[in-house]
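Sharing a structure with you now.
Of the protein chains in this complex, all but one are displayed in their positions.
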Amino acid sequence: MPKARAARPRPAAAALARRNGQTAAAMVTDLRREKLRFDLRETRRDGKVVYEWEGRVTDPPPLRETAALSRDQALAIYRFMLMNRIMEQQLENLYKQGQVVGGVYFGLGQEGCSVASAFALGPDDWMAPMIRNQGSLLVRGFAPRDVMMQYMAKSGSPTRGRDGTSHFGDLEKRRMISPISMLGDLIPVMAGVCLGERMQGREVAAMTWIGDGGQSTGVFHEGVNFAAAQRLGLVLVIENNLWAYSTPLQRQVRITDLAVRAAGYGIPAFVVDGTDPLQVYEACRQAVARAHAGGGPTIIEAKLMRMKGHAIHDPASYVPPRLLEFWRRRDPIVRFEGYLTLKGWLGESERTRLRAEIEVEMAAERAAAESSPMPTPDDVLEGVYCERCHHPTPHFQGRPS
Amino acid sequence: MPKARAARPRPAAAALARRNGQTAAAMVTDLRREKLRFDLRETRRDGKVVYEWEGRVTDPPPLRETAALSRDQALAIYRFMLMNRIMEQQLENLYKQGQVVGGVYFGLGQEGCSVASAFALGPDDWMAPMIRNQGSLLVRGFAPRDVMMQYMAKSGSPTRGRDGTSHFGDLEKRRMISPISMLGDLIPVMAGVCLGERMQGREVAAMTWIGDGGQSTGVFHEGVNFAAAQRLGLVLVIENNLWAYSTPLQRQVRITDLAVRAAGYGIPAFVVDGTDPLQVYEACRQAVARAHAGGGPTIIEAKLMRMKGHAIHDPASYVPPRLLEFWRRRDPIVRFEGYLTLKGWLGESERTRLRAEIEVEMAAERAAAESSPMPTPDDVLEGVYCERCHHPTPHFQGRPS
Amino acid sequence: MELTFVDAIRQALIEEMRRDPAVFLMGEDIGVYGGAFKATAGLVDEFGPQRVIDTPLAESAIVGAAIGASYTGMRPVVEMQFMDFVACCFNQITNFAAKSHYRWNAPVPIVIRGPVGGGVHGGPFHSQNPEMYFVHTPGLKVVEPATPGDAFGLLLAAIRDNNPVLFLEHKFLYRRLKEDVAIDAPPIPLGRAKVARPGRDLSVITYGAMVQTALATADQLAARGIEVEVLDLRTLLPLDCDAIAATARKTSKVLILHEDTRTGGIAGEITAILQERCFDDLDGPILRLTSGDAPVPFSPPLEEAFLPSAQALANHIERLARF
Partner (left out) sequence: MELTFVDAIRQALIEEMRRDPAVFLMGEDIGVYGGAFKATAGLVDEFGPQRVIDTPLAESAIVGAAIGASYTGMRPVVEMQFMDFVACCFNQITNFAAKSHYRWNAPVPIVIRGPVGGGVHGGPFHSQNPEMYFVHTPGLKVVEPATPGDAFGLLLAAIRDNNPVLFLEHKFLYRRLKEDVAIDAPPIPLGRAKVARPGRDLSVITYGAMVQTALATADQLAARGIEVEVLDLRTLLPLDCDAIAATARKTSKVLILHEDTRTGGIAGEITAILQERCFDDLDGPILRLTSGDAPVPFSPPLEEAFLPSAQALANHIERLARF
């Protein structure tokens, strides 16, 4: 996480623009170097309905350079991506050993998007992860053991075993909101976070993610529109990974680029290659800056592919194998490694060392997670209500306007 | 209502297009002759927060000619518009005499839109009115007494006093669905009507309306997207009358033309002057034809103004008077009369005769409504369930595909 | 200060907003218009459009944004134009707000307030009593006052509470009740019922507008020698089980009265509590008088037959008294 920055009072110009109800010019900026379409064909094979894909499996172009990232920042992103991947390998391992309660969700192939987006946030900003954003949790300062203990339902987990997966948060230190399972509901909540902050004199960014599936929900529309109408600093990353569970994009919507929806809210949008962390970072950086300036929400559509099933139990046999093959060539870690190598920022030996270092760290995290006991049920019915155990406190900086 | 037409089997081409998930080119067709914006200023007067409007009060351009309407059809639309207005005058009168239960809702200034849109439907098509679409009820074959009795909560009303206002329907004869109060919920329901019809071998249009207010609801988004994804013949007229109750458009959205939202669904849209019934008819006619051809949904944004308060109790003092003045010059009936006169389709004497004829008819309708008794409560708890009193029956024409 | 029921609510909002800059309002038409029932009339003039926010017509966004703002330390009070519309933000309330503190220790100090109930010919979508949807959702609190004074004092408490509170205002009372309200009195704690009328023969347990029906009927029956105790629940979640048990023990006979529909209404819950707590104290069956199991009909004669009447209440009481 970048260093703390002084609180930003809302600039008067932005306030004026907001009061005048000025319409932002809606525009979609496409940062991609390859513009892909994935038209699946629904057909029958041996009497079964299946999807087919007839596109060509090609090699990806180089990443898109951005001036906004220093060497150290780029390497930090790389490290988080690696941690993300290795942590998920450990989770798979824990699952196979029967140490996980319920299922495991993977962000394989999405690490670059998850990490680079969260990396664009400042310490005053807020975020709320979705289930595949385990990388963003790491960026935000959570330890792999937190994630592991959530999956293992341990007493040491952030929710003390009350909830699982990435369903946790931290209001005080890390400014992270816990999601709920119902997709879309985070969006107005994050808009509300910006509203609350604004009323205390601060313009902040509030980042959350949504899938191609989740953006069909009504609450997506209500939330984005609310943020637009109130010009709140929502930064919404649509991770368009082509599938909502088993349902391909073309059964969900009649458009190809979900970013075009931004026009309907009068807000700007980006389309980025979600396997290129540089593009993701660049778009999110701009969106966050816009939020800080009181400019309102931004949508970033990241095109990528969910490289595993919906959860660990799902073999994803509905996915045409060649489609997976296409995306396997776009592994974000491999691509980013290529970039860093080309820049001379990452040598073979550093890479090996880093990987080894993370493996060691992860083993320690895992050991710590495993050593946490299961919760005891004595207080299972307590804490349903806040009986003055917490003290919600605003911190006003200047008058709310 | 136009004459009955043979059932339309769904054309193979459309089915193919649908199966291939072909994206419709999203385009907005603007039929207006004057492109207006209404930027209100929120300010203070005598310590009170008020809205001001600084635009100029101008005269409207002539209506936009359409070849699609014959003289008889144009006169029929005119007649319905007049009926709509005179019926609402009677309703106001009934209210003042204390004969109405609850409030009355008016479509003053919106008659042209309400009537001309419903006029574009065929007998196999479906519709569901919103509260200001009392004109469309008349077009669909309901009698003024039906509307009056609903407001008076009479036993003879279509709902036998169980519900009020335009909350009624008719599954068998008029293919009209009763709305509920919660705005937006009709939209997926009407999509479902198209789906049900398609499964029985028919491509139909299902028309409903929504306000600038109601289109902020989540269920609007879910419904339009569902219709687009399934290419269902939803014809959605957005009556953008600049106010949702007391809330001006610019507090609801950060866009000026709600029709731009269509692009986010990959469907076509029209923008029309809602006080010009010819434009409204032309757009709806095309949308209905598209629905019949299996082409999917269309959005029609009609720009107009609610010329009274939200309901009869609301003096609408939040509306800047000059804004009302501007729109008073765009009275749809006056404008349409001008057009019909110019065409030589309506002379002074015919106009007087027609008005008198409707007045007489309306007095008779009113007398009939007044003579209906209030309901008796003997069966107040009955009919909550359908205990084989009705028999939902599909009528298959060809195989569902 | 002499205040009608709705003005007591308005006054409570004003007091809290003056006292605490963390309190703000969101809802449809609550600003310049002052709300469909004028519960926020003039508040935008005093507190400005930044603290009295006219929102888009989108209940899930409103409640969602309130939850989000509350996470930053604010105390949003949300108006539903009619409480019937909570069905449009049901997920935000029951899954986001209600489970937040239990799951991850994050309190959600929001109030969702608005008009409920029938008797004004609002029809099926403007007359509902949605309390049981929320009484059955752990993590929420549910309040329904019966007098201007209670409305005032309970709303103060609801706003200061750290949990999501549904504050249900019976619209029949808005302008029909008026009383002197001490606006400097402390909040009335949530979770405490009130004996609205003491009596020895039989207890009527009720809340909201039905308290008036119960009191009127009790007066009537007193003339015939039946002394009815009326317990006004005031808070429906958490229920004041002690007060419920106390009145049952005192009179040995209980009738539960509610305007909400019958099956699954709160009468069942109270009956179960009494079975668990006071089985040996009861001299007659626990009875209930409620609306019928149907949507609320629009037409006056229908609605009148649908709602529990004073006459029916008197009959029930007399029957139970004879037991």
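Going in written order, the chains are labelled A, B and C, and every chain counts its residues from 1.
Note that contacts are C-beta pairs under 8 Å (C-beta built on N, C-alpha and C of every residue); 3 or more make two chains touch, one makes a residue touch a chain.
Predicted model, so just to flag it, every value in this text is computed and none were measured.
Engineer: Which one touches the absent chain: C:P21, C:G42 or C:G264?
Structural biologist: Answer from the full complex: C:G264 touches the omitted chain.
Engineer: For the chain not shown, which residue from A:V101, A:A293 or A:L354 touches it across the whole complex?
Structural biologist: Result: among the candidates, A:V101 touches the missing chain.
Engineer: For a quick check of understanding: of B:G218, B:P248 or B:G309, which residue touches the chain that isn't displayed?
Structural biologist: Answering carefully, the residue with contact to the hidden chain is B:G218.
Engineer: In the full complex, which of C:V143, C:L287 or C:I317 touches the chain missing from this view?
Structural biologist: Residue touching the chain left out of view: C:L287.
Engineer: Using the document's contact rule, name the residues of chain A that touch the chain not shown here.
Structural biologist: Counting only chain A, the missing chain is touched by 42, 44, 47-51, 101-102, 153-155, 159, 161-165, 167, 180-183, 213-214, 216-219, 244-247, 251-253, 318, 374-377, 380-381, 384.
Engineer: Since one chain isn't shown, list which residues of chain C touch it in the complete complex.
Structural biologist: 84, 87-88, 90-91, 94-95, 98-99, 102-103, 124-125, 132-133, 135-136, 138-139, 237, 239, 261, 263-272, 275-276, 279, 284-288, 293-295
Engineer: Of the residues in chain B, which ones touch the absent chain?
Structural biologist: Within chain B, the residues touching the omitted chain are 158-159, 162-163, 167-169, 171, 177-178, 180-182, 185, 187-197, 199-200, 206, 218-219, 222-223, 225-226, 229-230, 383-396, 400-401.
What we mean here is this: only the chains that are shown with their structure count from here on.
Engineer: When the centre of a chain is set as the mean of its C-alpha atoms, what distance in Å lies between chain A and chain C?
Structural biologist: 41
Engineer: Could you give the separation in Å between the centres of chain B and chain C, each centre being the mean of its C-alpha atoms?
Structural biologist: Chain centres of chain B and chain C, defined by C-alpha means, are spaced 37 Å apart.
Engineer: Give the residues of chain B touching no fewer than two other chains, as numbers and ranges.
Structural biologist: Those would be 42, 216-219, 251-253.
Engineer: Scan chain C for residues touching two or more other chains and write them down.
Structural biologist: 55-56, 58, 60-61
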